[in-house]
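One protein chain is absent from this view; the other protein chains keep their places.
Presenting chain A:
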Amino acid sequence: MAELVIEGLTKRFGGVTAVDDVSLHVADGEFVTLLGPSGCGKSTTLAAVAGLDRADGGRITVGDRVYFDAARGIYLPPEARSCGLVFQSYALWPHMTVFDNVVFPLTLRKVSAADRRRRVMEVLELVEMAPYAARYPHELSGGQQQRVALARTLVYHPAILLLDEPLSNLDAKLRDRARAWLAELRTRLHLTTIYVTHDQIEALSLSDRIVVMNGGRIAQIGTPQDIYERPADPFVADFIGTTNFLPARVAGASAGRAQLELDDGQRLEVVAARPAEVGSRVTIAFRPEQMHVAPPGPADAAGSVLNTRVTSRSYVGGNWQVGLDLAGAVLRLETRQPPPEDVLRLWLPHAGGILFRGVADAAA
């Protein structure tokens, strides 16, 4: 019923195209995250769905209602859309108690007084804030304010739920708790949800699907596993936490495997889904947990061993973080044993690395 369809959405601010021809289909009850760095257009997309900004082009529909259609000149004001939006700042009204904040949308909808009270207490119960109904927002902690903000949007059963970086104002410990709580709530509510964040852990742990955005465009749409294991380009790989990029040249290719030569002449072998052209420049990317310090002796059958230069080492409690230089590329590695001070023999797996054509500049 409440599926969200965005087609060709475009929004310009002056000469800058903040959202550039974005199309997205969110199924009923699906939880989709817009992920990207600041300025990638994710918040602008959300504002366009909520009706806070009028987009310049494209079409937005929720269920059978057209929210916005540039071609037909349709633009519903935010109050006519029935979206639920939780702001990054929570936007609780400071002059009203928790109860008054939450009851406001019901009063607007002319719900009877008895129903209003019941529904407000029900939703406050749901977010575990019922004992605080008479408090004012400034008397609550950040996490509590966030729950009230969520209650205020859930109370009127919005057609879709929009969450704009709701966890970013919480401190690290609270954020973990709130994330777990949100994940649990999400399965109970089964609401069509758009979640905007720049935190890949939130995106990976909460979403049915993730939309990675970059420069106003969609870089990749996929499940968390897709995005994490098969990033479409170096930008996505980098953003999702794969931080090690090696530029190389294809030295040889055979039966789903490729031999790569680094700039300093060292070689490694990788599994390549698509055959790479011999002689072409490529970039191979590894996540930190895929690499480890090679045991003494020759390489095993599952990986290659390369000599790297240690550029930095720091003890971060339990683990060492090591900065490595491999043929001019900067790698970061986590290891339990104290690393050597000069040369480190690095083991890289044949399978699991991601091969991109060309030299990855997004990784910089």
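What we mean here is this: a residue touches a chain if its C-beta (ideal position, glycine included) is under 8 Å from a C-beta of that chain, and two chains touch if they have at least 3 such contacts; residues count from 1.
FYI, contacts and distances are computed from a predicted model.
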UniProt protein name of the chain not shown, from "BNR/Asp-box repeat protein", "Cytochrome c oxidase subunit 1", "Iron(III) transport system permease protein" or "GMC family oxidoreductase": "Iron(III) transport system permease protein"
Candidates A:Leu189, A:Ile221, A:Val310 or A:Ala327 - the one touching the absent chain: A:Leu189
Touch criterion as defined above, residue of A:His25, A:Arg109 or A:Arg267 at the omitted chain: A:Arg109
Candidate in contact with the missing chain, chosen from A:Ala18, A:Ala48 or A:Ala159: A:Ala159
Contacting the left-out chain in the complete assembly, out of A:Gly29, A:Gly241 or A:Pro288: A:Gly29
Chain A residues that touch the omitted chain in the full complex: 1-2, 28-29, 50-52, 63, 77-85, 87-91, 93-95, 104-105, 108-110, 122-123, 126, 152-154, 156-160, 188-191
